[in-house]
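Omission of a single protein chain aside, the complex is shown with its protein chains in their original locations.
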Amino acid sequence: MWFEQVLFFLAAIGALAGALGVVVLRNPFYSVLALVAHLVALAVLFLLLHAEFLAAAQVVVYAGAVMVLYIFVVAYIGGSDEPLRPEGGAVAVFGPIFAAAVGIELCIAFIASGLDALDTTGADVGAGFGSPEAIGQMLLTRFLVPFEAASYLLLVAAVGAVVLARRRRGLEA
Amino acid sequence: MSATGYGWLVLAFPVAGMLIVSLGWRVLPGRLPGWIASAAILGSFLASLGMLDTVDAESHVDSAWTYVATADTRAGLSILVDPLSVFMCLVVSGVSFLIHVYSVAYMGSDRGYARYFAYLNYFVFSMLLLVLAANFLILIIGWAFVGAASYLLISYWYRRTTATYAGIKAFVMNVIGDVGLVVAAFLLLNETGALDYAGVFAGAEEVFAPDDPTLVAACLLILVGAFAKSAQLPLHTWLPDAMEGPTPVSALIHAATMVTAGVYLIARMFPLFELAPTAADISAVIGTATLLFAATVALVVTDLKRVIAYSTISQIGYMVLGVSVAAYGAGLFHLMTHAFFKALLFMGAGSVIGAMAGIQDLDRMGGFRKAMPFTFITFAIGALALAAFPLTSGFFSKDEILSYAIERGQGFVVLAVVGYLAAFLTAFYAFRMVFRVFTGDPVPEARELEGGHVAHGEPVNPMTGELEDTDVGFPGPEHHVAERSWPMKAAMGPLALLALIGGVVGVPGLTDTLEHFLEPTFEDSRYADVHPSAGTEWAELGIGGVISLSAIALAYVMFVRRRGITLRLRDRFAAVHNFLAHKWYFDELYDALFVRPFTGAGSFGRRVIETDFVQGFIVGGATGVVRAGTSFARAIQTGYLRAYALLLLLGVGGIALYFLLASS
Partner (left out) sequence: MDITWYLVLSAFIFAIGAAGVMSRRNPLVVLLCLELMLNAGNLALIAFSRMHGGEAGQVFALIVMVIAACEVVIGLGIIVAMYRRRLPIDVDEMSELRG
């Protein structure tokens, strides 16, 4: 039990640190790396919640593929250390304040909610809970339509990316 | 044919003439429109003679079409044929015919020839409708039509701004009179329940006591109408300006016929006026004041036509005085003789102005006696009649009015004395005109005419001197002189004859033809028996004759013998001269009292109410509110991604807050 709690706190701190790093770090490359760290911490949290398959998917797909894609683009664009002009404006001042307000609001909602189950560690689940077998079962029976729709969405995204990034003849190099 | 049948014919001929000329002017060549119009009026005159033949002591009413028929009132297109209307028809159609013939030559080179004759026929129709009307409805219609015809003909040369202003001035003042007449008709309809003359007169006898306030008010409103149309004080200022129209128009409308409509009206309404003596006395006083005022102004005015115009105002004052003291026969007799000699004077003036190539200024005229003998003789005859030279027509008519006034006694004697004073002035200024135009050294235009051709100058506006051209809307290029056009001579000749011997129908004690003829109309008058004896009349006529002769002699001395004396008098009495030359400052007074406040109110309305208030505040306010709202809404669309994200977040936060609060 205490192992679980320590692990939770370590993963939580890692996640928060990664998140803050994404927002605060000036070089976009470092922000991507911070997000990778955040994703790994989140995968640990998923494991703690008995979502093994999802943790694996997170690390392999999210941190492995999507973030690599990100790094490719950052390398191509060549994100600079300093922006052209200082980040600023009224939105940049009020935005974080309102975001903090929303966050606190959500916390209040969770903590003061009437759901008693939130105070427990969760329902009793069997050994196969969150295993690839169970997820696959769900995907192919109960959630077939969302599954197919998601794959269709991936196709559309792939086509869209190709369209967006292709060269127009004679326009630019 | 019956009398009323002839009456309808009298009205039909001018309508036919007007329609033929106005619709067919493109196909009628040369001077044919003029001859057609003249023929129409000749037809009207012959029909009037038919009426004269068949009229008797009764009054005949014939109705063509009933316009309104309620339980109490019937009114429609009805004409009344009785001695008074026959007399008026004869005078109007006869003099109109001669003026039409004169115009055929005088307006010969004008580009709007057919339009002129269409208007002229329309005018004669309206005037005949007015005098033949049997009820107030047709009277008011004829009244208004005549005012419209006057406007159309005064501003006939419409490209002259002075002419159009004069037309507007005449029309506005005529409308004031129209309003008075209409309100009077309403009052009488309200009290007596009838619109036709017979019904109103009978009803008035029953409903009203003598000098009843409502009746006096109605009679005063009728006087407003009469004075506006007849150019008496204080509604007289339009007539001198109306001289902007062509000279035959001045002859016809503003001397012989239209301006006498007021006199006709008072004579026709005599039962009402005799029942309200207050109104009749006011009318007599105003008529006398007018005749003196106009005579003084005619002494100093320098435009030839305007001298004759003021003379018209003055002579109509005599007629108004006559019919107001119940001397109906005398007043109408003077109406007839005045039509003859005033039309003749205007025709002669037209001839002189033609010789002067459009100039009307007396100061530039002189010595035309040798160059224009016919015009000189006819003009002099007209002036003799105007001056009431013994045994001319004017002598008998004018002095008869004054003798009747004396016969009525009391205050009317004062009015008669003023009348004699003005008669002196009248004779003086009449011969002022004659001597200044025709005697003395011939001016260059006269010399040219003696040489054999009419003078020709640049076309200018005679009042302001600004340059014009001779296209449509302006006078034509040629000027016509009586000596050279037989239509003009053919018109002026008979009028000269009538001006000389026309008095034969009213010689006191001997003929009295006219009075006897008109007697049936006026037999219900209270003053039918008030009649100066023949001897008294001849005595007063004698006084008038002496006054006339002495004035002519004085004029002869001042204008022929000692030619410069008037200039020295003008310099000595400069203040008086200025007062008279500015027409007693009536125009300036009306300008300050009425024109300026109205134009000030108008421009106030345009500036403040229309532009500032309505456009700025109401319209601008409504659009401004909408515009402000939309620009506020537009401000949210900044195009910045982060601002939109902030709005999204705020929305989410707001919804979450709501649910939080709702569930607590």
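Think of it as A and B in the order they're written, each chain with its own count starting at 1.
The rule is short, and it goes like this: a residue touches a chain if its C-beta (ideal position, glycine included) is under 8 Å from a C-beta of that chain, and two chains touch if they have at least 3 such contacts.
None of the values given here were measured: they were computed from a predicted structure.
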**Q.** For the chain not depicted, the shown chains it touches
**A.** A, B
Q | Hidden partner chain, residues of chain B it touches | A | 634, 637-642, 645-646, 649
Q | Residue numbers in chain A that touch the chain omitted from display | A | 4-5, 8, 12, 15-16, 19-20, 22-23, 28, 31-32, 35, 38-39, 42, 45-46, 48-51, 53-54, 57-58, 61-62, 65-66, 69-70, 73-74, 76-77, 79, 83-84, 87, 89, 91-92, 95-96, 98-100, 102-104, 106-107, 110-111, 117-125, 129-130, 134-135, 138-139, 142-143, 146-147, 150, 153-154, 156-158, 160-161, 164-165, 172
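Going forward, only the chains that are shown with their structure count from here on.
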Q) Cα centroid separation between chain A and chain B, in whole Å? A) 103
Q. Which residues of chain A touch chain B in their complex?
A. 89, 91-92, 94-95, 98-99, 101-102, 105-106, 108-109, 112, 114
Q. Which bits of chain B are touching chain A when the two form their complex?
A. 640, 642-643, 645-646, 649-650, 652-653, 656-657, 659-660, 663-664
